[in-house]
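See structure below.
With one protein chain removed, the remaining protein chains of the complex are shown where they sit.
Lettered A and B in written order, each chain numbered from 1.
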Amino acid sequence: MQEPEAYPRAHHDLGGVAKFLCEPVDTGAHALTDFDREVDALRQMLGLKGIMTVDELRRGIEAIPEASYHRLTYYQRWMRSIADTLLRKGVLSADELRAALEAD
Amino acid sequence: MAGTGMNPIEADSGKLLEAVRALLGAKGIVTAPEIAERIALTDAANPGQGARMVAKAWLDPAYRALMLGDGTAAAEALGIFMRGAPPLGVLENTAEMHHLVVCTLCSCYPRAVLGYPPFWFKSAAYRARAVRDPRGLIAEWGTVLPADVKVRVVDSTADYRWMVLPLRPAGTERWDAARLAGIVREGDMIGVTVPKAT
Partner (left out) sequence: MALPLAPGAPVRVRLDWPEARGPAHIRTPHYVRGRQGTIVRHLGDFPNPEDLAFARPAAKLPLYHVRFDQPAIWHEGAGGDELLVEIFGSWLEPA
């Protein structure tokens, strides 16, 4: 009988993963920040306008390297995936995004 | 200063959000008023909506049947906005079976009914432990099930979103809908806790 851990599990596929089994759960309430709400709303609007699906969002999050995946907060992962997907689909270009980042 | 080699998606996420919003706004793709309106709509969903559904199901057998057969229709029957939302599935706890909802792959949550998912639901610890050690996991909330109750863990992997219809606690026999809804918490509708009469 095969052991689940022996196979090439994608790093986001976390069901039963041994290294988290002893980790306590932070059951406290954590208020969402303005950043969180804006990212969430942005993703919804991109979905409603047919620009980016929730499936594309998930794919983009899963593509984040494992160390970064666990270091970034939940909505930071969303934001990275949104930017990644918009670039991949040509909605934004890398040049204009870099320019906008520097324009602060 | 960023050179042409920098991967922009690795920029500080706050700056990335600002830059993406500015570009999308300038192109007329997504505007600031649209985002603001969407925030307001999303903020309006809250666990109290699910609590009202649970209370009504406890009092009205026909509504309970509707909730179990078509969760989306049951939510809409109470004025909860479900257009565009994924189909809602409802899992009924019984004296023999306790349900626990998780999304091991990401964080799929019945947002249209309960609002934003709580921090713990999205955590690696919850996602990893729920399918393998559900009793140990819910003990983190102080929840201990009777020895003869089985646990069914429901992993939300696809298009449905799942909530739990918890068992009505003893000591609530003549309560009205509002009082019943008042004891139903967010965690009760995910399965990490059970409602209590006090």
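By definition in this document, a residue touches a chain if its C-beta (ideal position, glycine included) is under 8 Å from a C-beta of that chain, and two chains touch if they have at least 3 such contacts.
Please read all numbers here as calculations on a predicted model, not as lab measurements.
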item	value
Residue among B:53, B:105 or B:163 touching the omitted chain	B:105
Subunit A residues that touch the omitted chain in the full complex	2, 4, 7-10, 13, 15-16, 53, 55-56, 58-59, 62-63, 89
Residues belonging to subunit B that touch the chain removed from view	87, 89, 104-105, 131-135, 150-160
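Just so we're on the same page, only the chains that are shown with their structure count from here on.
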item	value
Chain centre separation (subunit A, subunit B; CA means) in Å	19
Footprint of subunit A on subunit B - complex, ascending	1-2, 4, 6, 8-11, 13-24, 29-30, 34-36, 38-39, 42-43, 84, 102, 104-107, 116, 118-120, 122-133, 137, 140-141, 155, 192
Residues of subunit A touching subunit B in the complex	12-17, 19-21, 23-30, 32, 35, 37-42, 44-46, 48-49, 51, 58, 61, 70, 72, 74-76, 79-80, 82-84, 86-87, 91-92, 94, 96-98, 100-104
